[in-house]
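Only one protein chain is missing; all other protein chains are in place.
All chains are identified by letter, namely A, B and C, in their written order; residue positions are counted from 1 within each chain.
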Amino acid sequence: MDFQPDPTLEAFRETVRAFLRDNLPDDLVQQTIAMVSPRDAIIQWQRILTAQGWGAPYWAKEHGGTGWTVEQQLVFDEECARVGAPTLEGFAHKLLGPVLNQFATPEQWETHVPLIMKGERHWCQGFSEPGSGSDLASLRTRAELRGDRYVVNGQKIWTSLAHRADWIFLLARTNADAKKQAGISFLLIDMKTPGITVRPIISIDGAHHLNEVFFDEVEVPAGNLIGEEGAGWGITKFLLNNEHATTADLPVLKAYLARMKTLASSLKIGNTPLVERADFAVQIARFEAELRAVAMMVQRSAAFHGDQGHYAHALGSMLKLRATDLQQRMTVFLVEMLGDDGALVAPDEGKGLTSEMFFRRAATIYGGSNEVQRGIVAKLMFGF
Amino acid sequence: MDFQPDPTLEAFRETVRAFLRDNLPDDLVQQTIAMVSPRDAIIQWQRILTAQGWGAPYWAKEHGGTGWTVEQQLVFDEECARVGAPTLEGFAHKLLGPVLNQFATPEQWETHVPLIMKGERHWCQGFSEPGSGSDLASLRTRAELRGDRYVVNGQKIWTSLAHRADWIFLLARTNADAKKQAGISFLLIDMKTPGITVRPIISIDGAHHLNEVFFDEVEVPAGNLIGEEGAGWGITKFLLNNEHATTADLPVLKAYLARMKTLASSLKIGNTPLVERADFAVQIARFEAELRAVAMMVQRSAAFHGDQGHYAHALGSMLKLRATDLQQRMTVFLVEMLGDDGALVAPDEGKGLTSEMFFRRAATIYGGSNEVQRGIVAKLMFGF
Amino acid sequence: MDFTLTAEQQMLSDSVARFIQNEYDFETRTRLVAAGDDDAANWRTFAENGWLAVSSPEELGGFGGSPIETAIISEQFGRGLVIEPWLGCAVLATQLLLASGDTAAQAEWMPGLCDGSRRLAVAWSEKEARGVPHVVAVRADGDARLTGRKTLVLGGVGADAYLVTARVDGEIDARGGIGLFLVKAGAQGLQVTPTPLQDGSAVAALTLDAVAARRLAGDGLAALEQALAHAVCALCAELVGGMERAIEISADYLRTRQQFGVTIGSFQSLQHRIADMSAEMELARSMLFAALASLENDDPADRGPVLSGAKALIVSAARSICGQAIQLHGGIGMTEECAIGHYFKRAIVADALFGGRTLHDAICAEALQAELTQAAA
Partner (left out) sequence: MDFTLTAEQQMLSDSVARFIQNEYDFETRTRLVAAGDDDAANWRTFAENGWLAVSSPEELGGFGGSPIETAIISEQFGRGLVIEPWLGCAVLATQLLLASGDTAAQAEWMPGLCDGSRRLAVAWSEKEARGVPHVVAVRADGDARLTGRKTLVLGGVGADAYLVTARVDGEIDARGGIGLFLVKAGAQGLQVTPTPLQDGSAVAALTLDAVAARRLAGDGLAALEQALAHAVCALCAELVGGMERAIEISADYLRTRQQFGVTIGSFQSLQHRIADMSAEMELARSMLFAALASLENDDPADRGPVLSGAKALIVSAARSICGQAIQLHGGIGMTEECAIGHYFKRAIVADALFGGRTLHDAICAEALQAELTQAAA
């Protein structure tokens, strides 16, 4: 164990900074903190990254990735967030990508990955269903093999960005007789296939991120099955296990803190900036301290990358518990800092912060609700 | 609904104050905040109260009590606590007394109550057993009727003040065949009866409040049974239902706040009294505000006195949840305020506060643990 | 003290509850919000039922009720998430007019306020006030012409006139030198900009450029503080109603939603959660009673920290409880079409009204410091 700064990592940070300075077009820089960038911006930015050889910053070299260490990936994300670079297409890079790298046939890989690297194929994730939230394994969407095609019927819900996705990866039941988890398979489907209907869900921040997706006799080539029939549950566990360091959203938490500091200097009561009041300063300072701990917890969790052991897995769940709680408390306080503007849909200051705050209520629900995470921790750590 | 101050209540407060001024001997005034007074002080004080006609301040006139309203009782408690009057023998006055008034035969009542009024019979409560904490109904102490006597065998635990009690009221199983709650009876036993052994339990504040009590072939006259055989569970529910406004310990909470204010003025960092620092002042002010809410919740709960309806009962449980949590947070902060002295067994300042703080950890365990209370609230309010 | 509603109070509570149930269900409310304005018909109903006059003195056309009657109505409105400007017009503006002691203005305006034919709104907040009523940058010149900007004017859209605080003297945060002025809607130099709130209601920002105004008699700041005390209690009552309803809705959901083959209400962790939420709500309700008692009984000088403590505790409880209510709903709780999220929105907005939690904590702390300094002296 040591906590020496890694000079190669600091050098890497400089490389990323220099790259961003030279290659991030001004018109791509976004002002909002955490929201997903517009599709065009994502495509343009993906092309720039790919041209640099950084088209897959989270993957191993053997899969066409940069081969960066997890620490390097965190530095990359942090520096990108700091200057407001567009987001990457996260479903492809962080969720589906690792699945394809691990489970896809060479043909499947060749079909999808190059398009991801060009930024031309955007994805969404079809897991949740109206009756299957925390109890994901109870899902009921069916995929029936008829000849060389699966015919999919059913409904997905809370499908983020389905309305702008080209393809969906989803879980469907291919064997109605098998026990819950055993009959589930992992399929890739072109969203333009006849029989797919996307219906928007407006969330409490007033925006359209979420959707219902209906499948009515949707025909899918059998070659779009990833892994074996019935292997979907194992693939899903692999995928969700990669997710925790991401759900911490560390770069976003850091952006929240930076925003608090800016607001503390610029906003006033009468002539007094908020920061000069001990009551505001102590609250921001506490967030700063807690964030420092969460950041270190992210590093610790990331250092387990690939380890599927109990402790590594539980630590990911614990990180999710603490980081999402912090996200919610920080955004509520940010809105509180805005004063009168915090009540407004279109404030003079702090535009986007209330949306951000409302949206973060979902952080303790998605990616396995925090109640589910507590159950996982109790089971993995203590056998309950 | 109205919140007008009640002039008769304020007049009553003046009466109590005047009485305390004239009748509380200086040598009975105690300095500690909440601890039970020495036995001698209790006896002496009880005699003074009885001489005044205030020997049973919580009971109806028909039972020899003062017939005070619940509001008057709260005023009486508050004024006594404010000047450091000795505690009453709470088991007799608040728990057993109402049971005797409701369920005892005239002979039983005549046997015990006059001695309570003289201060000469002190009680303890034998409910908990080693295997029966939250699951009280699983108790195993047996009372077997042999002729005109019950023979009691078994063990009680967490028996507060058993080492100085004259008698014990306890629950024992009189019918091994009946279902859990149905076979339980309520017995009064003289602690001098052969076969009773009291063994001290030292609690984490280093003090001896608690005991184990062992019963080995203890013979108890059958006339010491309260109510019918098997009626013990109903009596217990009646008794516990009276307990919540007491577990809030409002006078003690008020004493904590007063102590915080004193310490905030007297303790310093360098030359600066703590109260001049916004960081200390805001924490005390928050406690003061929360205490104001709890005090009103006590009044609301007290106003339901006698009502055995769902909401009244649930409100008592909710009060217990909030008041005990506040007791713990206030005492931890009091110790924090002491600085270096907070670490010491025998501090220069704040003697008794650390004991108080350690002792308060039990507040969320006794009287039905807070987990049990949450279950009660969920069941009574929502049918879960 | 008596915690039981009198027969009249019970009738009042029942009649408002009936209105919410029959004429203000969540779908109806959603349509009102989408239309971007409150409903004139509803305001007429409020007036016809006497709700707008409930806590005004009888000699001015009211029913002579106390803040308790206002709280009873507010609590039910909180359960229904009513977006009409009850708080801004019927409570804050009416109480300010009454507190001002300007009998001419009262004679002119009170009948219309009580019968719902006219509305007054209060323009007191500013960007840098953040809940402190004596932080006032808007200036009044010697001819009572006002210049500056006011924010978060509750009920400010469609009001017939505005009660405006303006500085006649002193620095931005001086306690002295503040007057209360009446500005007619449509006055030259007055610009009223509707600014929708997160919770679906509409308030206004006012830009004033040498707007002609009439100064009201009396101490403007003292009158405003008195009116704000009433408004804080009404808002707290509204939030208590909102929390209570959010808990009821969540309990219903726990009873029906199935996961893992059982209703999720059978999970102990969720049972205990909703029990804790209920306990927190009942503590908040107790705090509301303490605030009402203080409003009725205490000197204005003494009740400041009581009301600040109530505002801080009740808004914090509302944010916490309504946030957890979303969590108990899972994904569906995150949607605009589900009622539960809107209770959370109202709790968030409530923090911004009349000063946030941090300010009110600070007011309590300063009062404590003053008390102990005085005791030591």
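One rule holds in what follows: a contact is a pair of C-beta atoms (placed from the backbone, for glycine too) under 8 Å apart; a residue touches a chain by one contact, two chains touch by 3 or more.
Keep in mind that what you see is a predicted model, and the values were worked out from it rather than measured.
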Residue, one of C:T4, C:Q21, C:T103 or C:S269, that touches the chain absent here: C:S269
Options B:P38, B:G84, B:P114 or B:G133, residue touching the unrepresented chain: B:G133
Hidden-chain contact residue, picked from the options B:L100, B:A143 or B:I157: B:I157
Touching residues on chain B - with respect to the absent chain: 128, 131-135, 138, 157-158, 201-204, 206, 210, 267-271, 277, 279-280, 283, 328, 332, 335-336, 338-346, 348, 354, 357-358, 361-362, 364-366, 369-371, 374
Residues belonging to chain A that touch the chain removed from view: 1-6, 71, 261, 264-265, 275-276, 278, 281-282, 284-286, 288-290, 292-297, 299-300, 303, 314-315, 317-319, 321-322, 371, 373-378, 381-384
Interface residues of chain C (partner: the chain not displayed): 267-269, 271-272
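Rule of thumb we're sticking to: only the chains that are shown with their structure count from here on.
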Innermost chain by mean C-alpha position: C
Between chain B and chain C, centroid-to-centroid distance (C-alpha), Å: 41
Chain centre separation in whole Å, for chain B relative to chain A (CA means): 53
For chain B, residues contacting two or more additional chains: 278, 282
Multi-partner residues of chain C (at least 2 other chains): 361-362, 365
